[in-house]
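Removed from the display is one protein chain of the complex; every other protein chain stays in position.
Right after this comes chain A.
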Amino acid sequence: MGFKNAPMSTVKPVENKESLFSAEVRAEIDKAIAQYPEEWKQSAAMPALTIVQDDNCGYLTEELMDKVAAYLDMPPIAVYEVATFYSMYELKPVGKHKVCVCTNVSCMINGSDRIVDHMENKLGIKLGETTEDGKYTLKEVECLGACGGAPMFQIGNKYYENLTPELVDSILDGLE
């Protein structure tokens, strides 16, 4: 067949990979690598970026992306492509709590505008911004697959559904 599919690998793998990340981070990345065929370490690029991002207060730097590339024997450009393509990777510092609020159709017709306005007023920031104390970031996201609980947002691992301004207050005020 005239089609080929091979990983993008570097010519010369780096030595001393232990120095790239902490032992815990390496253990997690190694676990991800083990899920894929041996010659396809590159498949672990997405999980590795997530692990590294979580370990770095929720965002990626160029240095960290370069390290991921080195760890996975990938050219840095291949890692930048991944990190810039997917919306869940953050390339700038974010607040301690990233509030991802859905404004897609089902949420919109159930009042997500009101929820966004309420949060913008409460926190004194606009969508896409972070509070000065670095505690909250407001991020507008597309449908998160929870339209039955519209309007909704996600903070960390958790979905919060059927939001009202009062509920938003108690959730945000309850975060450390």
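What we mean here is this: a residue touches a chain if its C-beta (ideal position, glycine included) is under 8 Å from a C-beta of that chain, and two chains touch if they have at least 3 such contacts; residues count from 1.
FYI, contacts and distances are computed from a predicted model.
Asks: Per UniProt, what's the omitted chain called: "Fe-S-cluster-containing dehydrogenase component", "Sarcosine oxidase subunit beta", "Sugar ABC transporter ATP-binding protein" or "NADH-quinone oxidoreductase subunit F"?
Replies: From the listed options "Fe-S-cluster-containing dehydrogenase component", "Sarcosine oxidase subunit beta", "Sugar ABC transporter ATP-binding protein" or "NADH-quinone oxidoreductase subunit F", the omitted chain resolves to "NADH-quinone oxidoreductase subunit F".
Asks: Which one, A:14, A:88 or A:167, makes contact with the chain that was left out?
Replies: Checking each option in A:14, A:88 or A:167, the one touching the absent chain turns out to be A:88.
Asks: Write the list of chain A residues that the hidden chain touches.
Replies: 1, 3-5, 7, 35-37, 40, 42-47, 49-50, 72, 74, 78, 81-82, 84-89, 100, 103-106, 108-110, 141-150, 154, 157-159
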